[in-house]
Each structure stands twice: as structure tokens, then as C-alpha cells.
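Here's the structure we're looking at; comments come further down.
Note that one protein chain of the assembly has been removed; the remaining protein chains are unaltered in position.
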Amino acid sequence: MQASGKQERKLLQQHERERKYWKKWSVGWNVFSVVTLVVAYLENALLATRETVDNTYYHWFLIAYIAYLVIVYVVGQVTHGGVRSYSGHFAQLNSSIGILLIVQDLITEKFAIMELPFFVSFAQILQQIHEDAKLLWESTLSSLGLWAISFVVGTLIGVVLGLLMGRYRQFNYWAFPYLKVIGIIPAAAWMPLTMVIFPTSYLAEIFLIAFSVWFPVAFMTIGGVQGISKDYFESAKTLGFSEAQIVRKIVIPGALPSIFIGIFTAMGLSFTMLVISEMIGAKVGLGWYINWAKGVGNYTQVYAAIVIMALLFSIIFAIFSKVQARLLRWRENGN
Amino acid sequence: MQASGKQERKLLQQHERERKYWKKWSVGWNVFSVVTLVVAYLENALLATRETVDNTYYHWFLIAYIAYLVIVYVVGQVTHGGVRSYSGHFAQLNSSIGILLIVQDLITEKFAIMELPFFVSFAQILQQIHEDAKLLWESTLSSLGLWAISFVVGTLIGVVLGLLMGRYRQFNYWAFPYLKVIGIIPAAAWMPLTMVIFPTSYLAEIFLIAFSVWFPVAFMTIGGVQGISKDYFESAKTLGFSEAQIVRKIVIPGALPSIFIGIFTAMGLSFTMLVISEMIGAKVGLGWYINWAKGVGNYTQVYAAIVIMALLFSIIFAIFSKVQARLLRWRENGN
Amino acid sequence: GSNSANKGTSTYKYGSITVPAKDGSVCNAPNYIAYEKGFFKQNGIKAKLVANPRDISDLEAGFASGKYDAQNGDFQYLPAIQNGAQIKAAGGIHQGCIKLLVPKNSKINNVKDLRGKTIGIPAQGSTPQYVTSIALQHAGIDPKKDVTWKVYSTDLLAKAAQKGEVDAIGTVDPYAYQAQKQNGFKTIIDNNNASGNAKQAAMGMKKQGSCCYLYISNKLINNDTPKAKAIVKSYQEAAEWINKHPEQTAKIELSKGYVSKTKFINVKNVSEILRTERFHLNLKKGKSDLSYYIQQLKEAGYLKKNTNNKQLLKQAYWNPKMN
Amino acid sequence: MSLLEVNNVNRVLTDNNGAQVNVLQNINFDVQQSEFVSLIGPSGCGKTTLLRLISGLDRPEGGTVKVKDELVTKPDASRGYVFQHGSLFPWETIRDNIAAGLRVTQGRHFDKQLVDRYIALMGLQGFESAFPHQVSGGMAQRAALARSIIMHPELLLLDEPMGALDAFTRADIQNVIYRVWQQTKTTMILVTHDIDEAVYLSQRIIVMTPRPGQIKQIVTNPLPYPRQRTSDDFLKFRQTIQDLLDFGSHDQLVTDSKEKAK
Partner (left out) sequence: MSLLEVNNVNRVLTDNNGAQVNVLQNINFDVQQSEFVSLIGPSGCGKTTLLRLISGLDRPEGGTVKVKDELVTKPDASRGYVFQHGSLFPWETIRDNIAAGLRVTQGRHFDKQLVDRYIALMGLQGFESAFPHQVSGGMAQRAALARSIIMHPELLLLDEPMGALDAFTRADIQNVIYRVWQQTKTTMILVTHDIDEAVYLSQRIIVMTPRPGQIKQIVTNPLPYPRQRTSDDFLKFRQTIQDLLDFGSHDQLVTDSKEKAK
């Protein structure tokens, strides 16, 4: 139940939290997750290492992780708000991460069951990140910029085309058959053409990434528009809405849930294309960095870039989820 | 309204056709589309060509296209069945294809406004396809086989994971965070690892393609399962369904619409990955062919491969659409 | 198979090998010829030619996991070998195919003019980058600081230069040859110094320096030396054959579909490229070349600062001691 | 001059089997300014079809629909329409839904006080910022009414606005409608299945026949307002309508025509 008062909104938030963070607060799991990480630390510090690696950064990472857990657990223990729900819910997952860290450390660094150069320990990756910090930072910024521009452009094009195709069947008739075919042309095949067509290679890169985004977004948007109950259109008409107002007030919000699905699906693909597109004309960038590392067979660098990309992706994913939850809060089940 | 009689099913089919092929039969458009293609033929045959090209195959293509149109139009004129609806509906689109053919011929072959090697005429592509017919045929078969296996494997994995994550929140809790991160690792980064992990490079290729498929499929499947009304689960329980029966009779059919969306979204991506994955260990294949042609910058071959891929994609898309329409015929709006 | 192929033993004494070679490139000729002219077969090897991933790390993974056995590739593998790639060079196989080119009306006339310029290359860590870097070092230019590298896929480098996105391009044949012939690109650096050009030599381009090498997987070298030797022998014979019959080689490459035909990629041009590359499996010179490159790459900063040259050479080179 | 004139209206539709069906045949009636008219008839007889023609959402195959002597050609804000399920926009709050039409006609600076008044009138205070799925069916239906009424339509078309509600909530909404009608004197046409409802609210009741939908009879309701559902007069008049509808015997299982027709 919704009400205007602040009090009630707060209660609503709590209810929402309970739906999302359904694992109960448990002192046992909290302690256990800290224990696994402490064990990961001790195991790494005490056992002899077979490979050359500077474990300092790994130790710092573990200490920071432990500190973070201890803080949220203490806060969770004394408060009853979001921190408690959140940290209680993720205690078990944190334990599993601790165990994974121990296992990977043992099978790579300690017993070399899986060996260099293809398998590296997380400690080695962190060491690499520290070594290449400046280059990686530049690369991350550069890639993020390229990705953000391309993703926005691709999403906009996808949404606009999807809305047009979904709402106007004439447009659908003319555009869909051509777009369907264009949509599957592999990026590799596009690369020469984009070079010729676009004045700068940065634009060509943007095109390649945007291209990987618009297809799923447009595809989902079409479905979203077509799935809107015609009651809403008719209500709008009897309230005197013009076509423009119908698009703005009915078509777009109605298709938004589907648009978000398209955006989420396109995200993974856009990261793949980022790596590919940075093969044309890039001076720096995570994709460029991966290609470079692959060129000299330095897998640790490849993994370092992947760790950063995964982190980036998780952050972007979380932001999008938040935006989605906010924009789609009118839906029964929240997301 | 549905009834068991054959007669009524036939009427239903007709109604369905009208929903799908809504452009009315029009003699004018039919004639016009044939005219555009005849003009395309004459233009190509009569105007002097600036580039070296053997236009024979293009002429054959145009003649076949014209013959096809004339046949379906004649059939459409005298019958009232599916052919009439279909060909009437697509007459305008066919005209646009005719015009496009004329335009591309003029700006490449005839006036060389857009030049070799990046821009080639359709006639040159057809000539190339004819020249490399045997190699392309083998490549197509090989790629199709690889794609089919990988796509099935990827879809199955995606559906199974999606069902598990959608239905069992414990599974979702443990699997989703890890799978989400794994899902975004770009293929380029995977390639060396897959080579090391999988015993044969064919398996590595399958993995790479399947990997691009399972993510969107799993993602959509989760949503599909979570979107099933809990009424159905409760009805099933009061009818004595076991968990296995619930999964088979409720979860799978209920998620099927979303699974199909996932499959359609994954298709484009899987074609991109086909090209990338055929760089490891393939002796032949469309992706290999593209890479091979790029080895000396023979773009005509690249485009030839793309034309074949587009054709393949259209056929696969059409088959999937048919299967989807059949499996989801229980839905109100058919698809 | 040709006539000579049938002379060999009907059974394959050493079993089969997989060679990642089918990438449509011209200078992969030894693979094609060893296969087509039956040199593999004569030496008791059943060879399978497959696609070439081009990307070193993919190749490396293929070698490490036993999916690939031999290949001819550039000296660009040195850093990869230092990073643990399980392959060794067994001699140079042909001379240079790598050039640094500038567009027709470029103001760049020699290496010194490259300071502060942007250079297009096929990949970070590619042979063209290394060759250019060696020349830059000889001209007193720091390849890591004084120039900007930009990456384009090989087929697009010339286009990038024409569009002015880069000032010079480090590229390989047949793209380099085509850019020269068709678009009038000027050569600044040519690592093919068969003629002993003093200007090129001053830039560190060795006379008769090998450009591509025969690589064999460590697994094979360590576990089945005779087989590895048989591979070396096959390539040796193939290289000699190519050197003698560039025209026929070109014909085989084009007619058997190893290299795709275009207006430019025809028998005449391909045999010209093959002729200049002077195919010959040079076992001894290969080692000294490699040693030279190790030193150069170390100086240029592409190898680790603390590289032990001798040890890396041992790690990177295998002398098959053919008699 | 009547507010609404429906003259010889015919509606022919292609049903799912591809056959042509006369859904409405020769419909004639007038509605006066400020009148409350109910349309009642078996399911599938064409009530919704008729209402859609009046609103302008559809056009008749024959005959004319005129409002204030002008031919109706397309829907506009002067003829409000409330659907069975309200059709509130789920992505807008109750307040925004109610204001939706005003925003269109008055632009960004629409009369916010007016919206507040209607929120109060409909008893929706405290739920202004709730989304439709967060309120009960009855409240959603009240908001849908408010959304239409706030536009001060000449004619309000109500297509079973209480059909999906339970008996108790239904009675509540009936009272809301009654009160609004009393206060605003808006002309209303109510489509319903519920004889009680028609008798409780309307001045005239148009009884329709099953397909092809025709007007069987137009009955004037003699009862004075406010009406008592349990009064004898009420029950008697209710019986009159029930008889007119020929709501026959229940002793056999019939797959009646209306269901086949759906």
C-alpha cells in the first residue's frame, strides 16, 4: 500500500528490501565469510609460492575486503536499515568468494596445478594492475568514453527505430526486412566499410559498437510497443491526445520495460564489440590493451583488463538496474 | 473462434493471413515491381560498364527474379489463397528492391561514384559467388553444421540455467552473480583459454559460439519464468502436480515466449561469433572465408560471404518464426 | 598431390601434424608448398593445414595445448616466448616483407622525420612495429616516447594513411607492395636488405636478415625430435623449391585457393613478391638474427629490462643440427 | 435538440471465421442533455460496439451518429469514455492519470486545484502518488471516472465500469456515479449487465436483443431519486426489465449463441 506520508514511504522501502534481500541476517554466516577471507590471507601469506609474484597487493585487497565486511556487519548488527538487509543477504555469497580465492590461490601460485602462462593467480593479476596502473587508468577512461557515447547512440537509434516499427506498420513494412538483414552482418565484415564511410576512425569505432546495440534494443522495442494494450491508446484518444502525445505518454512508457530488456541484453555484446572496434585507430583503451597483451602473449595483462571490465560492467549494470527500478516502479513486481 | 472442423481451420488460416499480409493485392504495384526489375536488367545490359565484371550471373539473377514475380503474380491473379496474399503484400517491397538494384549498379559499375575495392556492384558479388561456388558451398555446409551444433548447445544451456535461476531463488542467488560476470567476458579474451581447455579446436569453436548464445537466452528465460502468474503454479499443485511436472507443464511452456525472444536476439550475435571462432582450427567455413579474403583485401569475397550469410540468416529466421508461431499458437496475438 | 609427392613412403612414418597456415597470406608459401609438392609426405608427415588465428596468444594457446605443431611466423613472437609461449624458432625462412611506408605526397623522407609523428601498425607488438622501432632507435628516436602508435587491421592501414589519420604505416606484403605499386606510397624502411643497401643498414636492417621463422612447438621438439627434424627438413626443401620456382609457387597459391585472386594479386605480382623474399631455411643465420633482434627489442623496451639475452635465445631457438 | 442522435446505425464486422456479421442493425435513439441512459442486453449483443460508434473510436457501416447536430468522426475529449477495466495508465500515478486529459488541453500549467478537487470528490486523498496497481479495483475505477469527468465532457460513455468489481465495491461506485451526475448534470450513457445497476441509476433503459443487436425496447424508469434498492417499487421495476430480457430457464446446459460468437 502506498501513501503520501514519509513514514509510509519508508515502510514501503523496507518491504521492497525484504523482497529483494530475502536471506535473513545471520551472525553465523557473517562470521564465516570473514573467516574464509582471513584463511585466504593466511594461506597466501604462509604457504610457499611456486611462482614469482609479489603478493603485497593481494594482501591489501584481502585486508580491504575483510575491513569492508567487518564494517557492514557491525553496522548491520546495530542498525535495522538497508545495510543490515544487504549484508545479511550477501554473507553467504561473500563466503563463497573467500573460498574461491583460497582455491584459485592454491591451484595456481601454491601448487601450480594450473600453470602459467594461461592460468594466473588473482594476486598476479592485482600485481599486474598495479604495475600498469597508469596505462590501465587511461585505457579505462578512454574505453568508458567510447562505450558510453556508442551505447547512448545505439540505444537511441534502436529505440527510435523500434518505436517507429512497432507503432507504424508502414514503417515496419519498409524498414524491417532491410534492417533484419543489416543486423546480422558480422562486425568483421563491417570494418573496412566503416573505415571508408566515416571521416575519422573514432566515428567508425562508435558505429561498430552502436551497431551491436541498436539491433537487440530495436528488436525488443518493437515487441514492447506491440504488446501495449490497445485500451491505453483508445483511452488516450478519448482524452484528446494527439499522435505526438500518444507516443510520448503511451508508447514510450509502455515499451520501456522491453526497452530495458533490450538494453541489458545489448550490454554484454557491446563490451565484446568494444574490444573488436578498438582494433581500428585506437591509441589506448581496454580493448586495445587486451589486443596488445595478446600480441605479446601476456595473459596476466589480458586477465587484468578483464577484471577491470567485469568491475566496470558490474557498476554499469547496477546503475542501469537502479535506473530501471526507478523508471519502472509503476510495475507490479518492481522489475 | 476455433472449432474442430477442417473447414473452419481453413477459414482461420485465411484470417491469420489477412492479419499478417495486410497490404492489399494491387495489379499496379505488381506490374511496377516487374517493371523496376526489367529496367534494372536493361540499364545493366545497355549502359557501358566502367569496371571489369562479367554481368552474366547478374542477368540470370534478374531473369530468375522477374520470372518468380511473374509466376506468383499470375497465380495470385487467378487464385485467392496464400500466394495472392503473400505476393500482393510484398509487391511494394519488391519494387524497392528493384530500385535499389538499379541505384547500386549505377553508382558502382556504371559511373564508379563509389569505387573498388571497398564498393562493389551486386553483379560482381554474384560473379564472385559463381567463381568460388565450390569453396563457398563447402564453407556454407561447414559453417552451418558448426553453427547448428553450437546454437543448440548454447540454447539448451541457456534455457536450463534460465529455468533454474528463474524458478529456484537459491540457485539464482549462487549462480547469477558469477554468470553475470562471466557473461560479459569478450570472446577475444576467451579464445586462448578455450584453446587450452578444450581437447579439440572444434570443441573450442563450439564453445565460443554457444557462449554467445546462452547469455541472452538465459537472461530472457529468467524473466520468462518469473513472469508466469503464480495462479498456474497453484492450480498445478491443487491438481497434484509434482515439481518435475510443474517444470515440464508450467515453467517451460510459460517461459517459451521469452525463450524465443532470447533465441532471436542471440541469432545475430552467434553469426558474429561464427566468424571469429572459425579463426581457430577451421579448414573451411564462411567465417574462415571472410578472414581468408581479408588476407589480401579481397572485399568482393567478403561481401559474397555476407550475402550468403544474410540468405542463410533469413532462412533460419523464417524457420524459427514458423516454429515459434506453431509452438506459441496458444497466445492471443499469435507471436 | 603432385608427382614428387608420390615418391615418398606411402605410410606416414611420423604421423600427422597441424599447421595453422590458411590465412590467405602470400608469404606463408612454405606451408602450402611443403604440402602441395609433397615435401611433408616425403619426410613421413601427414600435414593438416587449418585456419591461422593470426593473434599470437591464440596461436600460443594452440601450440601449448598440442593443437598446432609448426608454423612460419615473424620474430614478433620473442616477447611471447619470454612470457612463456611454448614454441621455438628453428631458422629463418625468408627475408623481409615488412616496410614502413608514407603516402605519395608525404613530407617524411627518412626515419628522422618520424619524430613526433603517428604511425599506423597492424597491432601492438606486431613485427612492423618492431622493425620500425629498430630503425627509430638507430636514428636516436625513442620508439616508446617520440612517436604515437595507432592500431588498424592490416587491410585498412593504407586507407588510414590516405585519410591522414596516420603519417606513416608499418605494414607487410602484399599490402605494402600494393600500396607502393597502386597508390604510390614511398618506402622509408624496408627490412628486406638483400642488396646490402647502406642506408637501410644504417637503420639496423641487416643484410640478408631473416624476417619470418619456422616455429615448432616445444612439445614436439622435446618429445619427438625426429619428427621435429622431419618438419624442418620439409620446410627446408619447400623453401628451396620456392626460391627456385617463384612463378610456379605463385600459380599454386592462386589456383589452389591459398591466396585469393584480385586484380592486383595475380601471378605476376605474387611471384615478384616471392622472388624478393628469397626463401631459404637459414639455420645458422637464423640464430644470429634472433640474437640481434633480442638485443634490439630489449633496447627498445619491448622485452623485460632484466632480460638475459643468452637465456632468452636458448628459450627461443632450437638448432635442429641437420646434417 | 437532442444532445445525441443515433440514426439507423448499422455495424457490419468480419468475425474470426471470415464471415460478415451484422453486429448492430438499425439502431435509432436520442439522448437529451443531462439525461442518464442505460444500455442493457445479453453479452455479445453489441453494446460496446454501439458505445464505440458514439465515441468515434469506430465508424458505422450505415447510418449516422450526431452530437449537437454534428457528425461524430473521431474520438475527442468532449466525449468521455470509461472502460470496463478503467484503463488507467499504469505508468502514471493516480494524480497524473486524473490530470492526463487536462495536461493535453491546458498544457503544462493545467489547473492543479481542479485535480485536487476531483481527488477529494472521489475520495482518493492519500493515494495521489500511488500507482494504479497499488490501489484497489474500486479506487482505480474511481480514478478512471475522475480522469474522464474532469474534462467536463458533453457526454460520458461508461462501458460496464463496474463489471469487474465485487458486489460491494460496485454499489460504492454506483453511488459515486450517481453523485457526480447529480452535481455536474453530465449526460451519461451506461452500458451494463446488471439490472439492479441500470434500475438504480438511469432515467431510461435501452434494452437490446441478441445478435444482430437491435433495440428491443426503451423503458422509462418511473422511480424517483434517490432510489432504494430494497423498496418494492424498485424490485417490481427490476422484474419488468428482467422479463424484457427474457432471461429464460436455467434448467439446461446451453452453449448459447453469445458464447459461440465470442
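When the chains are written out, they are named A, B, C and D in that same order, and each has its own residue count from 1.
Following the convention adopted for this analysis, a contact is a pair of C-beta atoms (placed from the backbone, for glycine too) under 8 Å apart; a residue touches a chain by one contact, two chains touch by 3 or more.
Just so it is clear, the model here is predicted, and its values are computed rather than measured.
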Options B:Lys20, B:His80 or B:Arg331, residue touching the unrepresented chain: B:Arg331
Option from D:Arg103, D:His152, D:His193 or D:Lys216 whose C-beta touches the chain left out: D:His193
Touching the absent chain when the full complex is considered, from B:Thr200, B:Ser242 or B:Ser321: B:Ser242
Those residues of chain D which, in the complete complex, touch the missing chain: 42-43, 121-126, 135-136, 138-139, 160, 163-164, 166-169, 171-172, 174-176, 179, 193-195, 226, 230, 235, 239, 242, 247, 250-251, 253-256, 258-259, 262
Where the unshown chain meets chain B, residue by residue: 1-4, 229, 231-232, 234-242, 245, 249-250, 253-254, 256, 329-332
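Simple rule for what comes next: only the chains that are shown with their structure count from here on.
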Rounded Å distance, chain B centre to chain D centre (Cα mean): 47
Centre distance in Å when chain A and chain B are each reduced to the mean of their C-alpha atoms: 27
For chain C, residues that touch 2 or more chains besides their own: 55, 57-58, 60-61, 64, 153, 155
Of all residues in chain B, the ones touching two or more other chains: 188, 192-193, 196, 291, 294, 297
